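Note that one protein chain of the assembly has been removed; the remaining protein chains are unaltered in position.
== subunit A ==
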Amino acid sequence: MCQVDEEYDSLLEQKSLPAVSKKCMKCKEATAALLIRVGDAFCRVCFKEYFIHKFRAMLGKNRVIFPKEKVLLAVSGGPASSCMLAQVQEGLSRDAPKKLRFLPGVIYIDEAGVCGQTPEEREKAAVQLENIFRMTGFPYHIVPLEQIFTLPESVLESVCSREQVGSSYKAAVDQHIRTELIWAHEEPPLEESQDAVAQLSLQASTYKPEHTLALEELFSSLKTLTAKQDMLNTLRQHLILHTARIHGYSKVMMGDSCTRLAIKVLTNVSLGRGAALAADTAFSDSRYGDVVMLRPMREYSSKEIGFYNRLFEVQSVFIPGLDTKAANKASIQRLTESFVVKLQADFPSTVSTVYRTSEKLHTACPPQSSTTEPAPKCLLCLCALDTKITDDASAFRATLLSKKLSRGPLEEKKHSDAGCCQGKEQACRDGGCCSTSRVPAATDLKSLLCYSCRLTIKDLTAVDSLPPYITSEAEKRQRRAAMKKEIGEFLLEDDE
């Protein structure tokens, strides 16, 4: 049917030829060295000032990092996160009153185990990054993805936040200023020497060959690149979270640029992750409770970052990813990226418009009260579950119905009995089911997942290739759910 565009046309700023002015728009003296947007010409000096100011303004505006707080910088080696590292160095080196006051550490997740690099290439990339990290003087953690096979199941628990951000911020700053005056005459705080030890132990952390094999098995049993990329994101988050927790980092900075976030917004909408869109793209994401994820690079476009890195010699390292060699239409993520990049070339306001749209959204979270248990969270992404079936029409309900109607009674039976011995074992005949005591089948796992993570697990052919911390946490949750079902009639409050 004819789809009508009502009043938008005027909102879309078509590409127009840039009017290059010779002078910097800020100091109006020096010759412009670059053009960020139409009409925004900067000289080198003013650009640097603008860029650095923007970083500090982003942190200042949001006021979430406490003085002396340990902050983990997630660096992938790419331009945006490398630039973030450079901004933190810059902010700490200054003597200005607005000097950054937190204690940074760096984490790099080495994903070579799934990205098809040879051991030599892997080694080379790690050495390059290590050199960059060492030069910062910050403690750093190079964590191979293989370590997911040694994670504890507690990673998947969301911990209640220790402190309420906001009200206590000013008090913490005041306290810091007072203590800093004292410290000026004393020994440096103890924490730093502890970090040095941690650094040594982490540098030594390697991976076992059997874990590389297990990782390969996991990724080869994911049938689609879309699911592989989604799984990789999830596992990476878990590793970062775990590292932050064991080393006492309460904040993690991610290097997502505005361009990356716009791509992420559309990707996540396409992956059915709309409910978590705000958490996935906002400046701060506190879904894990004790560790808060921050995105301080969100106001920079990838173009600006590119300019900065080139002009001020910020090193980045090219590391091939899962989809580096993939075709444009190989996955939802890849497709969305090429779509946004192409559209941005024709309509330069695309990225900023999509990004601003996401800023106006928030997570549809069921109201929480202190008397009830927290709302159930997705086993994998730890967002509130968006799979509650209500009486109303919904896409989720419609999808379940379509499957039910297209699937015959035969397949229906097969599905419900997945993983069960069908009464051959004692446990089954006693009214329970033997399958609850085993590794959960894909159909069982589903009930613990959000809409989008279900799509990923649907593409996983061998559920038992998931790392143990996920399967054992799943079993734990299932046992608890079964327990609750059993005592359901005696519980006075229905908190789900």
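Some observations on this one:
Keep this in mind: a residue touches a chain if its C-beta (ideal position, glycine included) is under 8 Å from a C-beta of that chain, and two chains touch if they have at least 3 such contacts; residues count from 1.
Heads up, the rule we're going with is that contacts and distances are computed from a predicted model.
For the omitted chain of this complex, the UniProt record lists the protein as "Cytoplasmic tRNA 2-thiolation protein 1", which is one of "Dihydroxyacetone phosphate acyltransferase", "SUMO-activating enzyme subunit", "Cytoplasmic tRNA 2-thiolation protein 1" or "GTP-binding protein". The chain that is not drawn here is touched, among residues A:T212, A:S250, A:S452 or A:T471, by A:S452. Among the residues A:S221, A:Q315 or A:T357, only A:T357 touches the chain that is left out of the figure.
Only one of the listed residues, A:S154, A:S402 or A:T461, touches the absent chain: A:S402. Checked against the full complex, the one of A:A126, A:A275 or A:V291 touching the unshown chain is A:A275.
One chain of the complex is left out; on subunit A, the residues touching it are 1-12, 224, 226, 265-266, 268-275, 277-278, 329-332, 335-336, 339, 343, 347, 350, 353-354, 356-357, 359-364, 386, 391-399, 401-403, 405-411, 451-452, 455.
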